[in-house]
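A single protein chain has been omitted; all remaining protein chains appear in their positions.
All chains are identified by letter, namely A and B, in their written order; residue positions are counted from 1 within each chain.
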Amino acid sequence: MISVRDLRVSYGGTVVAHVPEFDLATGQVLGIAGESGSGKSQTALALMGLTRYSGGVVTGSMKLGDVDLSTLSSKQWRAVRGRQIAMILQSPRAALNPTISLGTLFGRTLKLHGVARAERHARMEQALAEVMLHPQILSRYPHEVSGGQAQRFAIALVAALRVDVLIADEPTSALDVTVQSEVIDVLRNLRESHGTAIVFISHDLAVISELADQVMVMRGGEVVEQGTTEQILREPAEQYTRDLLAAVPVIGRTR
Amino acid sequence: MSGPVPDLAPLATSETEGVPGRRRSWMWPGWGAAKRVPLLVIGLVLSALIIIAGVLAPWITPYPEDAGAVVHPTQALLSPSAAHWFGTDLVGRDIFTRVVFGARVSLGIVVIVLVVSAVVGLSVGLAAGFFGGWLDAVLMRVTDIFLAFPALLLSIALAAVLSPSALHAALAIAFTWWPWYARLARGQAASIRRQGYSDAARILGASRTRQLVRHVLPNASTPVFVQMSLDAAGIILTAATLSYLGLGAQDPTPEWGLMVANGQPLATSAWWVITFPGLAILVTAVAFNFVGDGLQSVFDPKRGQR
Partner (left out) sequence: MSRYIASRILQALGVVLGVIVMTFVIARLIPGDPAIAYAGPRASAEELAAVREQFGLDLPMWQQFVSYVTGILHGDLGISLHTKQPVTSDLIQVLPTTLVLVGIALVFAAIVGIPLGIAAARWHGTFGDVAAKIIAILMVSMPVFWLAILLQIVFFSRLGWLPVAGQYDSAYDSISPLYTVIGVPVIDSLLTGNWPVFVNAAAHMILPVCAIAAYPIGAVAMVTRGSLLENLGEEHVRMVRALGFPERAVFGRFALRPSLNPIVSLIALVFAYALTNSFIVESVFNWPGLGSYAVRAFVSLDIPAILGITLMVALLYVLLNLIVDLAQAVIDPRVRA
């Protein structure tokens, strides 16, 4: 599905993230673990083609099917984002525009990706049902929903778009522990019912292990350990990895 | 777009290298940063020229005596020429000379206002932020009341009730300007106190005054410095407005606003009498605004241009 070789993200000549290689098949989940500043979020941005908006440069190759994403222009990227690849972010409510209702955002997004007006409503309802949200939420504004609801809404948005790959950047870190597991369940469900491949990024290796098939551990912009989830959990080679495994989930962190 | 400033700091990197990577001191981001803000460079050069012109006025102007109360009846209202670049005024004085001397008056007012309001504002703000408690509450309420007045209005009202002079105008402006510095300094002092910059000093047993002077003051001064350069333009405009209204410098002081006021009745027939003094105000205000805006984006990239 997606395969990455020698990916480097740099700002003004300084490499902030370097990923030698990974391959991800349909329905598989790759977990990327690391402390803040380890380069994991920069990797996520690169996979979405969003690095250029913060002034950075991406080199190396990342193939989605047969298309090499690293060579796309801004315009070509727009045909990929939201259709084949999508992203959910760490602070779910900050990731939703405070001045428009969830339903408006949902409708505009489906319209953007060519879903006919008649079909939009059914798509929304079906997607919301998948994440166990009541359709009433569509009339709400971001500040009127909980963080967990906002994150499930974002996942519903992605489900309705039927993308192949979902990048989830710390999707549970800002949530309470009980809400975290709800979001994990919804992601698991998304993978099983749609075969969506997921890149799951977190500082918390324990959370990653609930979902991921393979794990990549990053530190200071470099990959320090990589393997199947079982391998990494059973025999972590690095003390750093053991620390991440022991990391207590941080509740209410905003950034 | 890079400015004509030589790369003096050996560690400073050019635009294409090491933007987030290399950590430079927060206090001085280096020439590399300055180069990315061309307006700052233009503003600095213009400001320097204006300051130098003001300081050297007696030596670089063709008719230094025209800065005072002289009269040349035969030279009245001559249009701009090689002998009188900016023409002459109603009593025959060289306008170029008076405009250059005007820089002294305006810059003098700026210095007085900035020094007075920064000293008062910093003292009040640092005391409030550093000691906290009831002192903080009282000082900040007083500051709020000052800020409740539109600044220009309060300066005009105050200048009106004082006898008109350049010094009184400066004091009237300073009277309305210090609360901003108080607020700024208080915020800085309070946040620095919370950050525990001075914890180490406290443990080492330094006195509170010593902590204030050695640790809090230097850290609070950078944003205050940026604010001062942004304010210089506002002060120039306010001072010119006061003297235009006859509430500031009085004849024969070569003050720009006063020159415009005196030239106003003649403006339709002798455009130069108001054009050049007005341009002097505009150019000076623009220069200071360029500097202030540029410094803000260098020191505080989140609020300025990025």
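Going forward, a contact is a pair of C-beta atoms (placed from the backbone, for glycine too) under 8 Å apart; a residue touches a chain by one contact, two chains touch by 3 or more.
What you see is a predicted model, and the numbers here were worked out from it, not measured in a lab.
Interface note: of A:I2, A:I32, A:V58 or A:M87, the residue touching the hidden chain in the full complex is A:M87. Mapped onto chain A, the interface with the missing chain covers residues 48, 50, 53, 74, 78-83, 86-87, 89-91, 94-100, 105, 108-109, 112-113, 143, 154, 157, 161, 167. Interface residues of chain B with the unshown chain, by the touch rule above, are 1, 38-39, 141-142, 144-146, 148-150, 152-154, 156-158, 160-163, 233, 237, 240-241, 244-247, 257, 260-261, 264, 267-268, 271, 274-275, 277-278, 281-282, 285-286, 289-290, 293, 302-306.
Note that only the chains that are shown with their structure count from here on.
Rounded to a whole number, the gap between the C-alpha centres of chain A and chain B is 49 angstrom.
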